[in-house]
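With one protein chain withheld, the remaining protein chains of the complex are depicted in position.
== subunit A ==
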Amino acid sequence: MMVREALNSALDEEMSADPKVLLMGEEVGEYQGAYKISKGLLEKYGPERVLDTPITEAGFTGIGVGAAFYGLKPIVEFMTFNFSMQAIDHIINSAAKTSYMSAGQISVPIVFRGPNGAAAGVGAQHSQCYASWYASCPGLKVLAPYSSEDARGLLKAAIRDPDPVVFLENELLYGESFPVSAEVLDSSFCLPIGKAKIEREGKDVTITAFSKMVGYALKAAEILAKDGISAEIINLRSIRPLDRPAINASVRKTNRLVTVEEGFPQHGVGAEICASIIEDSFGYLDAPVERITGADVPMPYAANLERMALPQVDDIVRAARRACYRSVPMAAAQSY
């Protein structure tokens, strides 16, 4: 099943199960979705439940939050999360903080979803990863699916959740296909929020990743296996809450950690994971922790520079080798 179909089927099933669920965003209706994620939903549920909005992120995000205050379950789509910055005040101040500020009187069961991170040659203003910004905020939950199973299970969980959820998809994953079991295809399928998945077991080094980078980490693990290095690949699935117990348990087993993400290095997801491991499992580490991240530059447009600005499989392989004391002293991507 393609990730695109997985998301579409999850939206369809949750809208069918609960009349309070609605979808709003640019081109989600008549255009069938900018990336076809909402294909067929307008025909099935009508214009009251699938709303084409004008290009007014601050306005329609605020409207979505207000509707959630009053008991509806809106899904607000951002054509990419870069445009969520137009609406970030509503995501943080109106959605994330309201349960706390109202001492639980008002809950905000809203989902903010859309593609996040780099695509292919879309330039600096269309390529940023927002995982670490949103995940730093108490009151939000932040999810990042990788496979079709993740996409279905996590989106259903997000829609059913009574709190605001930021759901970070990836444009380049939409067209990727993954095998799915009958259990995953069932309309009751749901994944727990806050639990990571061990995609590949290993004993020599723990590699954490989310979204597209999970695929890269798995490829790196294949290459490392030929060298006799057994890498354990953790698919985070949930950036907030982070599955600290799972990551710590893995590092206590392997004694080495490499974190992988597309986003900027400073204050990134990897920084949080490394700090967490040092705080909780310092005595178990046999090597310094290392984060592999995007380069500390706005995303360049040229294809060769873009490749250099993002982690590649080789970067992950080299980092894992460094963690296992197998040479290559220099990190592939330099920062200033």
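Keep this in mind: contacts are C-beta pairs under 8 Å (C-beta built on N, C-alpha and C of every residue); 3 or more make two chains touch, one makes a residue touch a chain; residues count from 1.
Following the convention adopted for this analysis, contacts and distances are computed from a predicted model.
*Asks:* According to its UniProt entry, is the unseen chain "Proteasome endopeptidase complex", "Response regulatory domain-containing protein", "GATB amidotransferase" or "Dehydrogenase E1 component domain-containing protein"?
*Replies:* "Dehydrogenase E1 component domain-containing protein"
*Asks:* Among A:34, A:72, A:225 or A:271, which one touches the chain that has been omitted from the display?
*Replies:* From the options A:34, A:72, A:225 or A:271, the contact with the absent chain belongs to A:72.
*Asks:* For subunit A, which residues touch the unseen chain?
*Replies:* So the residues of subunit A touching the missing chain come out as 22, 48, 53-54, 56, 58-72, 89-90, 93-94, 99-107, 109, 138-139, 141, 162-163.
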